[in-house]
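Comments concern the structure below.
A single protein chain has been omitted; all remaining protein chains appear in their positions.
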Amino acid sequence: MALTVLYFARLRETLGVAREEIAPAHDLSSVAGLLDHLRSRGGAWQAALAPSQPFRVAVNQDMADALTALRDGDEVALFPPVTGG
Amino acid sequence: MALTVLYFARLRETLGVAREEIAPAHDLSSVAGLLDHLRSRGGAWQAALAPSQPFRVAVNQDMADALTALRDGDEVALFPPVTGG
Amino acid sequence: MTVRVQEADFDLSSEIAALRQGRPDIGAIAAFIGLVRDMNAGEAVAGLTLEHYPAMTQKALEAIVAQAKQQWKIDAVRVIHRVGRLRPSDQIVLVAVASSHRGEAFQACEFIMDYLKTQAPFWKQEQTPAGTRWVEARASDTLAAERWKKT
Partner (left out) sequence: MTVRVQEADFDLSSEIAALRQGRPDIGAIAAFIGLVRDMNAGEAVAGLTLEHYPAMTQKALEAIVAQAKQQWKIDAVRVIHRVGRLRPSDQIVLVAVASSHRGEAFQACEFIMDYLKTQAPFWKQEQTPAGTRWVEARASDTLAAERWKKT
């Protein structure tokens, strides 16, 4: 399984990465699985993506949540609550 | 007692007058009195100013109603419901 | 507060620029633009004559804006209403309201339009193929204005 993960705004700055390709050993069936995988990196990852943090998730450019299913090739974006307008 | 009475839009056309100065023999204490006075002219006046008609009244350029008091020199306007905007 | 009743057309960009002039603290503007439609009540409209009660119009509009200012936190308001002869697609009215709060700008703008529709002394006469006719006031406009009294 391969996923593209994008980070925006403060989250991009905190984690120091804008985009990465992930190919986890085990399939991640949902956004929750991906988040666990990223949190397992520890440090800033564990802190910034803690369940108490107000970040948002989009899968293939649609707003998503922890239960949203993931498939090979999906583009997942993680970002803070939006502040446009 | 002298009053200026103005007529607008369809009411002006129906009654054939845009403005008149009225000096009734008896004082008209309120808009209701003025309307009775005008209705007493009969014909189009009685019809157009019948209580069932949806006309509006302003006294000295403020929206008014039948109970609004009248004083010497007042400007009273009679007109259909407004349709601006 | 700027309230104008005029025959001349107006330019939206210029009016909004004037509303904001010298107010870099303004973040939200809600606006309404009313236009002459080419159809009304099932008939083609070739043109419109807007009559008003000159001595009262400005006063009535200012009173409506003053009421809005009492009810909502407003930074600036601009109301322009045209009179005289208009043609389809012409601009009739502009109401623009600036506020720090988006919701208040929207509410005040809609309130001013609803009251303008029922309280400001303007009357429309339409030119149609069947002749000239006065536009009838709509019950929906009265309801729209009355709904503000409940809050």
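Going in written order, the chains are labelled A, B and C, and every chain counts its residues from 1.
What we mean here is this: contacts are C-beta pairs under 8 Å (C-beta built on N, C-alpha and C of every residue); 3 or more make two chains touch, one makes a residue touch a chain.
The structure presented is a predicted model; accordingly, all values stated were derived computationally and were not measured.
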Omitted chain: which shown chains does it touch? A, C
Hey, which of C:54, C:84 or C:103 is the one touching the hidden chain? C:103
In the complete complex, the non-displayed chain touches which residues of chain C? 11-14, 16, 20, 24-39, 88-89, 102-103, 105-106, 109-110, 113-114, 144
Chain A, residues in touch with the chain not shown (by the definition above): 6, 8-10, 54, 58, 61-63, 75, 77, 79-85
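Keep in mind that, in the parts below, only the chains that are shown with their structure count from here on.
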Max contacts between which two chains? B-C
Averaged-CA centre spacing for the pair chain C and chain A, given as whole angstrom: 48
Separation of mean Cα positions, chain C and chain B [Å, integer]: 26
